[in-house]
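Step one of this worksheet: look at the structure below.
One protein chain omitted, others in place.
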Amino acid sequence: MDLAILVGIDFVNGVATLALMSIGLAVVFGMMRIINLAHGEFMVMGSYSAAVAYHHNVNIWVAILIVPPIAVAVIGAIIERVIIRRLYGRMVETMLATWGLSLFIVGILTTIFGSHTEGVPAPLSGIKVGNYQTSGYSLFVILMSVVTIVGVYVVLRATRLGLLARGTMQNAEMAAALGVDTSRIYATTFAFGAGLAGLAGGILAPISGVFPSIGGSYIGRAFITVIGGGPAPLVGTVTASAMFGFVNQLATFLSNPVYGEVALLVAAVILIRLLPNGITGRYFRRAL
Amino acid sequence: MSTPPLIETIGLIKHFGGMQAIRGVDFSLAEGEIRCLIGPNGAGKSTFFKLLTGQIKPTSGSVRFRGTDLTMLQAHEIARLGIGIKTQQPSVFNGLSVQENLWIAAARHKKGKAIGQSVEAQVERFSLGGFVNSLAGQLAHGQRQWLELGVVLCGDPELILLDEPAAGMTEEERVRTAALILEINRQHPIIVVEHDMSFIRSIAQRITVFNQGMILTEGGAEEVFSNQAVRDVYLGKRAAA
Amino acid sequence: MFDALNFAVGEMNAAGGLLGREVKVVSFDTQSNMQLYAQYAQEAALKHKVAVVHGGITSASREIIRPVLGKYKTLYFYETPYEGGVCDRNVFADGTTPGHNTEVLVDHAVKTWGKKGYVLAADYNYGQITSEWVKKYAKERGGDVIGTEFFPIDATNFGSTISKIQAAKPDWILTVLVGGGPISFYRQFNAAGLSGKIPIASTTFGAGNEQMVLTPEESNGIVVAYNYLQDIDSLANKEFLTRFRAKFGADYPPVTDLTMSSYIGLLLWAAGVKKAGTIDRDKVIEALESGITVDGPSGKVSIDPQTHHCIFDVHLAKFKDKKTVILNTFPQRKPIDTAMVCDLKKNPRDAKQYVISVK
Partner (left out) sequence: MHPFVRSNASLIAVGVIGIALLVGLPLALELFTLLRVTLFVIFAILALSLAFIWGYGGILCFGHSAFFGLGAYAYAVSVINVGDSTLPIVIAMALPALLAAALGYFMFYARISDVYVGVITLTVTLIFYNVVNSTAGPQYRIGDVHLGGFNGIPNVPSLNVPFDPNAVLGPQDMFWVCMVALMLVYFGLRMLLRMRFGRVLIAVRENESRVEFLGYDARLHKLIAFSIGGAIAGLAGCLFTAWGGFISPTAFSVVQSAQIIIWLMVGGVGTLIGPMIGAALISWLTASLGSQQTVDANVVLGTVLLAFVLLVPKGIAPIVTDQLMPWFLSMCRSKPSVASVSRKDKT
């Protein structure tokens, strides 16, 4: 029984991690129809900013929860201005440009930090489940994932920015005609997505190692989750992460992490074949 | 009415999710005929064309073309049977030249010199002589519409569907287009969807009126235009708008 | 590694070079791109016509370089710990192989911690073969490996594994993990509150200075076995460290076994060249085969003529507060694994990597 709880936590943790990784990418994709292939590197920059802050004796919670989203959002805003802005409406070009950007960031990070692994220790100790031990931090990751998703919901639903953003994404010309500065909305949305990536990087820094090329292992999964989820960022992310996370954990538990990854990928291929516009392209069309 | 119809639909129904776009259409067209489809926006005319060309599959009912059931066929198979369509938005190969556009259409069923002859015939018909090497995407809107007509004709179709062939044209071009359509009709049966009343008057003998996914009425031009129900749903609304 | 090699060359040149000539280093960054290994090996052999090539980190890169250098008759030194079995007259390997250190670790684990072991290994040759050795050595000592798991090099999520380990209740864990991702295993293991509850031994931990990234709580108690540890208490080592720190600064990360074997590798080659009196490949090989020995910071290292691998001391040590405490020293261990399959004295024309069947 205790073991079942332990395994259950692993499953939920897998889903939560996937959702956390994907949400920033999903917001940008859902609202702007842009796939940011540098998303993984945005996360890595979040992780590094957390590590640097921590090594400069910033409080650990501030280092993983406050510093990364702000730092990466600022970088995201700059990147939007310099690169993304020139490519709106051209999905493939944006993907290629952000791919180039991701290589560039990996190179810069390697130059600054070297290719060895940095890290931040987990700020929570283990907890007991009957005779077993589990990581308190993984419960924290689950909690933060829920908080982040609720937070994004609130921002999109209840704030003026969210309203304008949704309006602009529905019909950019109409919004422009109403006097909304669409380019500012795009910039803010992109920075918001980048900030979410930074936050995810900060939260995951204590569990995964931090090294320049680790973004590659994030982006694949986040990308597939977002495409699988479809255009509605929140419902899409949650449903797709739940599905892929479950498949991944199940296969991992029954065999090993490699086949866990393979099972996730196979599930993604089948899903996209059946629902080319993702889960929310077919169901929950009116959802956020 | 003894000759079998060229194309007919029997109890054609199409649902999109909860929305009923076409609800029970029985339509038929005789050999050699030219027919206009009219109706307010959302009446189901374009959906009807999509069902005829196999772009979408009906929820129930069937389409028969010279006795062949088209319902389960793919779009390109239907095209091979001889149904050509000019879509609402000009649908040509923008990155290819006028000549290449026509060549591809003709090369499907012709070989060697016959291809060139088809291409030249259409270039001449639509006065595209000065543009054979221009990219289709660089043509003016009206010319692009004509090019698309030429592309359709290069495929030697046995039935031509025209979705708003005069949309976005100047008055002068409209007159020319109407004349061209009548000329084409001498060899090919045609179904035309149009909004412009004077254009319709200039080409149509029989008119079918769509409303809310069903056929409201059908008849000669004058008969239809004087029908009160038609005025209510269509002309009245148009006038109000 | 590269720094250590340059350092060795620098010292050598400062002392008047080799055979009166200055030693020059031509280096390539392969960007971990496999075809670049091949390109650069060709470039080194054909364009720069180098006397010796040192390098190749992974077994994969070595197996790319090795045939190229064999073909173009350029001597090759491979200095990374690996799974053993390379048997090629053109190649000298001075890194540890399972025969050197795995037996020492398993012996310690079974005798001090208990019979039941659990192996976590990187999913490639080194991990696969080493885990076989662990099984064999454990059985010979009356123990058993009750679970083995393989991970891709970039794995970062070990949650499910940690649950599986708890369900299996082993007496000890032996890790054969490499790469940047697996660091998170130790972290997640500690975060689950298991550090100190189930002891860990590792054939790889510390080789990438993992302890410097982890906290003391996360790394304390991990037992390793290497030829070289920075904390070896010998005069030769202290002198070496003083010189090394003087050049690279006090902040330079701890010198690892890997770094040292690059340094030793160059010393061995230089000794061979001196003895041969030329850099001609065949003569240098003959000289090296005569049983060259160098006394370095890690103690006495000599070349085993039969396998072209090395004989050296192995130190068993435990991590404590980011440093190692040496528990025991096993003097002059031979490459017993490779020796099972390879005899270059008898078959000098061998040029392959044997897969040693561990039975």
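Going by the order they are written in, the chains are A, B and C; count residues from 1 in each one.
The criterion applied here is as follows: a residue touches a chain if its C-beta (ideal position, glycine included) is under 8 Å from a C-beta of that chain, and two chains touch if they have at least 3 such contacts.
Worth saying up front: this structure is predicted, and the values here are computed from it rather than measured.
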Partners of the unshown chain among those that are drawn: A, B, C
Residue, one of A:A97, A:V120 or A:V235, that touches the chain absent here: A:A97
Contact with the hidden chain (one of B:F48, B:W103, B:F131 or B:F225): B:W103
Hidden partner chain, touching residue among A:V74, A:V262 or A:A287: A:V262
Hidden partner interface residues of chain A, rising order: 35, 83, 86-87, 91-93, 95-97, 99-108, 110-111, 216, 220, 223-224, 227, 256, 258-259, 261-262, 265-266, 268-269, 272-273, 276
Contact set of chain C toward the excluded chain (per top definition): 27-31, 33-36, 38-40, 42-43, 45-47, 58-60, 63-64, 66-68, 122-125, 127-128, 150, 152-153, 352-353, 355
Hidden partner chain, residues of chain B it touches: 53, 55, 74-77, 79-80, 84-85, 87, 91-97, 100, 103-105, 107-109, 133, 151-152, 155
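Here is the rule we use: only the chains that are shown with their structure count from here on.
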Chain contact graph, described as a line, ring, star, complete graph or other shape: other
Two chains joined by the most C-beta pairs in contact, as defined above: A-C
Centre-to-centre distance between chain C and chain A (centres being mean Cα positions), rounded to whole Å: 38
Separation of mean Cα positions, chain C and chain B [Å, integer]: 76
Touching two or more other chains - residues of chain B: none
Chain C-touching residues of chain A, taken from the complex the two chains share: 3, 6-7, 9-10, 13-14, 17, 115-119, 121-122, 124-128, 132-138, 206-209, 211, 213-214, 216-217, 249, 252-253, 256-258, 260-261
Contacting residues of chain C [partner chain A, same complex]: 123, 149-152, 154-157, 159-164, 166-167, 180-184, 187-188, 190-194, 197, 208-210, 213-215, 217-218, 253
